[in-house]
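The complex appears here minus one protein chain, its other protein chains still in place.
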Amino acid sequence: MSVLLAFAAAALFGTGTFLLLQRRLSRIIIGIGLIGHGSNILLLTSGSGRGLPPIIGSADPTDFADPLPQALALTSIVITFGVTAFLFALGYRSWKITHDDVVEDDVEDRYIARRVDQLVDEGEAAARLNELAEDPE
Amino acid sequence: MSADMPAAPSAGPQRLVILDQSIKVLYQSILVLSLYFLFAGHNLPGGGFVGGLTAGAAVSLRYVSGGAAAVRTTFRVPSHVILGLGLGVAAGTAFLPIALGGAVLEHGEYETNLPVFGDVKFVSALAFDVGVYLVVVGLVLMAFAAFGDDLGQLAQSDEPGDGAGADQPDAGRDDRSSPA
Partner (left out) sequence: MSGALATLAMALPTADDVVAPGSGSFDVLIPLPVIVPLVAAALSIVAAGHRPTQRVIGLGALLTVVVGNIVLLARVDDAPDGIAASQGGGWKAPLGISLVVDRFAAIMLVVSSLMLISVLVYAIGQQAEERRFAAFHPVYLVLAAGVSASFVTGDLFNLFVAFEMMLVASYVLLTLGGRAGQVRSGMSYVVISLIASTFFITALALIYSATGTVNMAELSERIPELPSGVRTGFSLLLIVVFGIKAGLFPLFFWLPDSYPTAPNAVTAIFAGLLTKVGVYAIIRTQLLLFPDDARQGTLLLIIAGLTMVTGVLGALANDDLQRILSFHIISHIGYMIFGLALFTLAGIAGAIFYVVHHIIVKTALFLVAGLIERKAGSDRLSRIGGMVRSAPMIAVLFAFPALSIAGLPPFSGFVAKFALVDAGVLVEQWPIVAVSLVVSLLTMYVMGRIWSNVFWGTCEDEAVAERLAPGRTSVPLLMTGATVAVVVASLAMMVFAGPMYDLAERAAADLLVPQIYVRHVLGASS
């Protein structure tokens, strides 16, 4: 059982990482979801394995499954779910703005590109100003 | 399956009578089930989160039949008030024991015999569950209010976008119900 879960976690981590490295935002979000599921499964397997539902009075406590990892996993599922929902909302917003799903270039690259554009713009603007300044005369 | 809106009956595709009628029946039953989950949560599977998600599923059925407008008229109280009350109740349950001289989040029990229900045990943790329930319901309502409308516009504005767009709330709902 535990081996199976370990493989499941590994598979989820693997596919999740692959999707995370794609250019499309929707894939990145799905990738993050998969990695989240993988880590939650890992959290589940960290307990003592199979057992009865840990409800006091229903059975002998030594037969219980360890409830703590389940509680932890549930908490982290809720958190992952909430954040994934937020990411979807953000992706939706970005799609509304750009009508595209592709993640743009690396941050610093973009910044440098923007600066180059700006310098060009500023240069042009300065040239225009000079022309304007010269024109009336 | 269509996501048309009652406000603009002429623009959208026709409503499906069977779907609408069955949702009317299901809607109440699912809400009752969600309340059962909420109260059973202390000793049996269930609880505020699961109950809230079940109620959220009921709300999403309303969305399927009537669109975002139907969701907005579900409750008279604005959804952000539900959310705020829920958070307040949940945080208040943590706070109250301190005021009474206990530790944070400490809870107490109260057993009594009610006429119809028989022996009933109240646990103050139930108040926390109620808070969680309200938070989840408020959140689902707000999500539909925030993102539900655009879908209708999409269906009207461009044909191919309909199918792709309609998948989105479904995927979201599946995600939400998985921990239950």
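Letters A and B mark the chains as written, and numbering starts fresh at 1 in each.
Simple rule for what comes next: a residue touches a chain if its C-beta (ideal position, glycine included) is under 8 Å from a C-beta of that chain, and two chains touch if they have at least 3 such contacts.
The structure displayed is predicted, hence computed values, not measured ones.
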Field: Chains shown that the absent chain touches, full complex
entry: A, B
Statement: Which of A:L90, A:A113 or A:A127 touches the missing chain? It is A:L90
Task: Identify the residues of chain A touching the omitted chain, counting contacts across the whole complex.
output: 20, 25, 28, 32, 35-36, 39-40, 42-43, 45-49, 54, 56, 61-62, 64, 66-69, 72, 75-76, 79-80, 82-83, 86-87, 90-91, 93-94, 97-98, 103-104, 107-108, 111, 115
- line: Residues of chain B touching the missing chain are 80-81, 83-89, 91-92, 94-95, 97-98, 101-107
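One rule holds for everything that comes next: only the chains that are shown with their structure count from here on.
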Query: How many angstrom lie between the CA centroids of chain A and chain B, rounded to a whole number?
result: 26
Query: Can you list the chain B residues touching chain A in their complex?
result: 43-44, 49, 143, 146-147, 150, 168, 172, 175-176, 178-179
- request: Could you pull out which chain A residues touch chain B in their complex?
  value: 33, 55, 74, 77-78, 81, 84-85, 88-89, 92, 96
